[in-house]
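For this view, one protein chain was removed and the others were kept in their places.
Letters A, B and C mark the chains as written, and numbering starts fresh at 1 in each.
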Amino acid sequence: MSDLSFENDPAPRLSREDIARRAAKFLPNNSIVNLGIGIPSLCANYLPTDIDIYYQAETGLLGFKELYPKGKGDPNIMDASGNFPVNIPRLVFFDSIESFNMIRGGHIDITVLGGLQVSGNGDLSNWMIPSRGIGSIGGAMDLAENTPNVIIAMEHTTTKNIPKIVEKCTYPLTSKNCVNLIVTDVAIIEVKYNSDINAKLILRETAPHWKIEDIQKITNTEIFEK
Amino acid sequence: MSDLSFENDPAPRLSREDIARRAAKFLPNNSIVNLGIGIPSLCANYLPTDIDIYYQAETGLLGFKELYPKGKGDPNIMDASGNFPVNIPRLVFFDSIESFNMIRGGHIDITVLGGLQVSGNGDLSNWMIPSRGIGSIGGAMDLAENTPNVIIAMEHTTTKNIPKIVEKCTYPLTSKNCVNLIVTDVAIIEVKYNSDINAKLILRETAPHWKIEDIQKITNTEIFEK
Amino acid sequence: MKNEKLYNSFLDSIKDIKNGSSIMIGGFGGSGGQPTRLMLALRDLGPKNLTIISNVAGISTTTGYGWPENITPIDQGIFFEAGQVKKIICSFPVPGTTKPISEIEKSWKTGNCEVEIIPQGTLVEKIRCAGSGIPAFYTSTGVGTIVSQNKEHRIFNGRKYILEKALPADFSLIRANKSDTFGNLEYIGTSRAFNPAMATASKITIAEVNEIVELGEIDPEKIGTPGVYVNRIVKRKPGDPYP
Partner (left out) sequence: MKNEKLYNSFLDSIKDIKNGSSIMIGGFGGSGGQPTRLMLALRDLGPKNLTIISNVAGISTTTGYGWPENITPIDQGIFFEAGQVKKIICSFPVPGTTKPISEIEKSWKTGNCEVEIIPQGTLVEKIRCAGSGIPAFYTSTGVGTIVSQNKEHRIFNGRKYILEKALPADFSLIRANKSDTFGNLEYIGTSRAFNPAMATASKITIAEVNEIVELGEIDPEKIGTPGVYVNRIVKRKPGDPYP
């Protein structure tokens, strides 16, 4: 259950961990996956034991699994969140040129990223809050634009219950028409593309006791039954 | 002395080995050098003992010196001429992407290449004889176009005494305005650029008993005293 | 669990190569780094109208280029002899000598195939770009030569460059020393050459290797091609006479 609760909610929203657990179900065995900072990075904790993922990090790392607890580990084996993965005997190291050949070339199967806003046609904003005026792009634009399967794992609204799934993103964009799936604390929504740029949001799952009408109320663009 | 001799020559032309020996004098200690096929590859045999060169080969090799005699050596350590260099403990290996980053990026100090024609303004033709209709470019265009110092080591004329130093190349070009020095069996000629594209040929040395007039007779463009 | 990357037979590993496929063949030219067994399998499989992409091509059989003296060289000429090639894209298709005439030159002379000659650095960068999401780049190599004909010219910082486009293919046949079970490849010496670039640039990459080892048995600091790029792995028989 989430820290967030709003008076009109039909039932509690799920926690960050629950979002990660639900997103993790979409990672097939043996796939190459890049996890963004925040909720996405939690997905690694919720994989079924029979699923083996090759995580890629922008730092130039492939094949890691467990992270050392804070304060331990080797700074020469780092993921993009600044964590130190355990040096298991299947890691591959490479430089940033190769790391982004891999990303920009579309060789990563799936990326799970955080989101500030996602639009009805699959646009993503996740790198800057306009009021701050400065933000960090990092690898997010390369990943969102070039990965065949982009999953956004985020809360459905802000802490002030302002919808993050919107008709048109008002925050600076990360990439257009890039999102394939949105996993939130109340819903799992597929972005179904009719063409490269036209999409429809299809509701695939809801949190317990949430109905499509409840979800529509906190979503600023139309969502459809599957 | 050369196999070539022509009735109007004032004295014998030098041999291929002599051309290589004279070209080798222009390779400074510790420089990074790429030697082309043919006469250029012979330069390595004529270095003074106090001069150490780091030869680069397009195959992805840096730092080699001696070659194995034909029939010996390891096919996994090959230069661009298809020879097998001896594996001394300073070799560096890299792939073709890196090899041409190095070449195209201008990180090779000097290349010594063969020539079919060199023009008065430093154009080089060395990859195809038009009558054959097919030729091989290999690394020649990248080397000629991007190496700061391009030395051409070749006979001054064809075996039929037709000049190879000409006003304008008639053979397919390798690179324009690229040549810095021409070392032949009768002369050493500097290509002095007044601008990026306008040059003058300056005679710097001659073979024994050859005068500028003798050399001018077998050169199809004007050469100047230094 | 079955490892779907491991194949027992060279022929099985390439059997979806069809008439009209485009195929990259790794190495530099010469025996080191050349996927010789995959090439022989492709000849035996027999698809026609192929587009072959490689660097130095077809000169070893006439000159011995890059082969030890005690063994008869194999090179891209085998596909021309078998009439399988519509077009070859390469940097070095003929040796300096004209006799004996190579299979590629013979095929070109009789109009049986097209030969596109690309400067070596441009060729490898075009292949790299295909694998790394870069559709085109500018280079000064070839400016003012026939290579620049019909290409877009552009000046950056006062120097003239031409636009070159990415070159992808359907299949890449590459060669490495070792593979682990995930397809991470270790190369030796100059046998890298075009293999790492080509590994990234095709829909299907097939690696011919001397040895297959468990995950973690290749020093991770020596992996030349990460396994994400490798779809199929075939091991040579022990004692294979080809280098």
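FYI, a contact is a pair of C-beta atoms (placed from the backbone, for glycine too) under 8 Å apart; a residue touches a chain by one contact, two chains touch by 3 or more.
Here the structure is a predicted model, which is why all the values come from computation and not from measurement.
Taking every chain of the complex into account, the chain not shown here touches A, B, C.
For subunit C, the residues touching the absent chain in the complete assembly are 125, 129, 133-141, 156-157, 159, 161, 165, 186-189, 219-222.
The chain not displayed touches subunit A at residues 37-38, 57-61, 70-71, 73-78, 80, 82, 87, 91, 93-97, 99-100, 103-104, 123, 132, 134-142, 145-146, 172-176.
Residues of subunit B in contact with the chain left out of this view: 32, 54, 56, 62-63, 88-94, 98, 100-108, 146.
What we mean here is this: only the chains that are shown with their structure count from here on.
Interchain contacts link the chains end to end along an open line, per the touch definition above.
Separation between the centroids of subunit A and subunit B, computed from CA atoms only, is 57 Å.
Centroids of subunit A and subunit C (each the mean of its C-alpha atoms) stand 37 Å apart. Distance between chain centres (mean CA atoms), subunit B to subunit C: 28 Å.
Among all residues of subunit C, those that touch two or more other chains are 128.
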